[in-house]
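Apart from one protein chain that is not included, each protein chain of the complex appears where it belongs.
Note that the chains take the letters A and B in the order they are written out, and that residue 1 is the start of every chain.
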Amino acid sequence: MMHSTSAKQKCVRAVLLTAIAIAMSASSRASAQGPERILAFVYGVTNYNGSVYASALVPPSVGTIYLLANKDNVIAPRQTQIYFWPITNQFLADWEKMNELVVGQLEVVQQGRLINTMALSQYVIQYDVNDPMGTLGLFTGERAKAKHEVWQKAQDQYRASLAGYSEMLRMWDEQINKLRAESSTGTVPPEKLPKRPEAPPRPTLLSTNPAQGFVISLAAGTYDIQVKRLDGSIQPNSHKRLIVFEPEREGIAYSAVPQQRWTVPEQADEPDGVVYALPGTTLYLQAFRSKRFNAHDYVHMLDPQDQSVWSDRGKWVSFEPATQPPMQVDDGNGSVSARASQPYFVRQLPGGGLGYEVVPFDPNTMEQPTFAGYTLDLNADADYAVSLTGVNGVPIPGSQRRVRTLRTDRTLWLYVVSAMPLALGLVVFFARRRRARAIKIEE
Amino acid sequence: MNEFIIQTHDLTKAFGDFKAVDHVNLQVRPGEIVGFLGPNGAGKTTTLLMILSLLTPTAGSVHLFGQQLQDDPFGLKRRIGVVIEAQSFYDEMTAWEYLMFFARLYGLAKPEARAHHLLERLNLWQWRDVLIGGYSTGMQRKLALVRALLHSPDLLILDEPVASLDPFGIVQVRELLLAEREAGRTLLISSHILSEIERTADRIGIIVHGKLVFEDTMESLRQRVRGVQHIEVELVSPVNGIAQVLTALPFVTDVKADGQRVTLLTCGDDDHRADVARALAGHGALVQAMRTVEPSLEEAFITITESEVKRWTEGAHGR
Partner (left out) sequence: MVANLDVRAQPSRGHLWMQRWQAAQAIQSRSSSSIANGRGIYLVLAIALLAAAVVLHNMLRFVERNAVLATRQPLFLPLTLMVDVVSIYLAMTAAIAAARERECGTYQVLLFGPVDESAFIAGHFLAQLMVYLGVGLLVLVWSNLVTWLLHLAFSVQVIVLLAASVATVAAVIAFGLFIAAWGGRTRLALVYFTVIVLLFVALQVGNDLVSSLALAHSPAENDPIFLIRDALVLVNNVVQWVSPYGQLSRIADDLLNGNALSILLHLGVTLAQGLAFFVAAIAILKRKGARG
């Protein structure tokens, strides 16, 4: 949890404004009719956020689009019906009612100079579930077609295999029934059981259907875009500012998982952040390679209709786990140890009571690890300095963190100490009374 | 040494069409006590504030110690001590703290002894550690005087320095001011307690309707109003109708008979005591004592201001 004055204020304001927006919307719209649809030109953006592709809607009320630099992103010009959804305070598109591609060219202008005119391209996005980040790709044109065909073929093969498997399963079932019928006891000894057919493996390649859009990859900077229709006119509402940004720096982010509440990890993204935990906690630190972006730009890339303004803030975004480098742990008393990232499994405790335990992963008895991380056992006054070490034992930049235990049993003293100005005031008051007499002298 | 400590030249202050101070030429010499008098609303306070540069004159100039205040405001102000009529203090301070604050303000090196001396003289020493908010009005006025005297100023400007004081306090303050004059200080005192002014002032200035109508010594003032002789008669026993008998005398301007005491105002052209005695004897009144009384400052003041008011009023109607 990151504390900041403006974040708290923004939270209160957001709740207040949402309530007002809801009230205003409720007064102007009959709930039985649903929100009013309005025909509008929008951009459907498929943006690369550093690890995956995500989609975002850019309605007419949004003037600026944000995209990552030097990465393939897609801007699709569409005509659709939009409506305002007060609960999320955003415009949504009713794609089912209308989803028309606006055919034309995208003009990209920088500092008044036309630098690119782009035609619509066919594209697909694919990745393998076994290695999403490593295999993610956006393919255009003929390559998109070819890639999609490969995926389609795999899907067809799987369906065919599935059909074969169903047939074999039926036959196996019949065999079992026959053997059972032939047995005097009504059961079939295990050694006589035929082997159950194996289901065909599911295809691991995922793909989008081919779609059309403007595939953009630009260097960091500020641009203006608009759509020029086939008749040469500019599509109304198509002019937008385009801000292309890149990461400010790279580092290591940690997800801190306590033994007793593994479902609620805490993010420690900033290098000067400190991880606090209760004394006696066993803490698991999961490390991720991460990048820091301008928070305003990144948030508006993911959600162009976001209303927060964090122009001075940064936002760390984690991408892939960093499990290879060892972690160096300095306990502050001169003892430095190294530990490796280990896989762990979360096992539900048997019985009626709720509970679980985190145990080391055993490949022989467990299907797959729940997570991998570095372990820290925190004693009462733990104050550890941790970092991931790279080649030759040099700490990886941005991987340093402090891990400390927090004394939550001294709340009363916290308030006592905070009230000390009152004690000081009393001392001053009595000292003053000794020095100065407050009496009334009559004439 | 400058000829004048305070010198104003055609000092004027106008508020719209109303002239609160009208071409006042006031001169205060070193080492003298000047009483500055006038009826309520005459312009005394306005004049004093202009002398102290707290009000900007509409016209005219003010010189203090031969300089204009703007030439060396901080330096000149260090040579002046001021007590104004409306008292203002920091109620949360003790008298001693208050004085030490002003001592620091004026850059006094070792003010403790002088502060002790002044407080002792005005019977405030035993109350020095009491918060000023608890002081009576008279004590506050004395404290203001101590504050004004603390830095041994060359010029003292005092507005009602003895108001709200008991008779003992008035005597203390009078003696202190006279001692200051002996030490070479110059004092400009504005007060409605004319008896005190009469006792202490070397010269008097009287301002009426913004104009300085008189500025000279006490003796000159008495001479100016000596056109009236004041006779007091003490009879052995009251006599009926004696007031009418005396009023009929040609040289008598006013008679007051109160039992055995009869007071007459006569023209100051001659000594009319013998004529009065003859008139009394003719009416069967036996005189026990008879004396002439010098016109007091109060009488002089009233005479002058009344005549000035009359002249001003006639002038205003004539316009």
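Going forward, contacts are C-beta pairs under 8 Å (C-beta built on N, C-alpha and C of every residue); 3 or more make two chains touch, one makes a residue touch a chain.
For clarity, every value in this text was computed on a predicted model and none was experimentally measured.
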Task: With touch as defined up top, name the shown chains that contact the chain not shown.
output: A, B
- prompt: Which of these touches the unseen chain: B:Val82, B:Ile170 or B:Leu212?
  reply: B:Val82
- line: Of A:Val274, A:Val359 or A:Ile441, the residue that touches the missing chain is A:Val274
- prompt: What is the set of chain B residues that contact the non-displayed chain in the whole complex?
  reply: 52, 54-56, 72-75, 77-80, 82, 84, 86-90, 92-93, 97, 101-102, 104-111, 113-114, 117, 150-153, 179-180, 182-183
- line: Interface residues of chain A toward the undisplayed chain are 1-6, 8, 13, 16-17, 20-21, 24-25, 38, 40, 59-61, 82, 84, 86, 89-91, 237, 254, 256-261, 264-270, 272-278, 281, 283, 305, 307, 312-314, 381, 383, 402, 404-408, 410-411, 413-415, 417-422, 424-425, 428-429, 432
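Quick note on the criterion: only the chains that are shown with their structure count from here on.
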Centre-of-Cα separation between chain B and chain A, whole angstrom: 89
Message: Looking at the complex, which residues from chain B come into contact with chain A?
response: 94, 97, 127, 129-131, 133-139, 164, 166
Message: Show me the residue ranges of chain A that touch chain B in the complex, using the header's touch definition.
response: 435-443
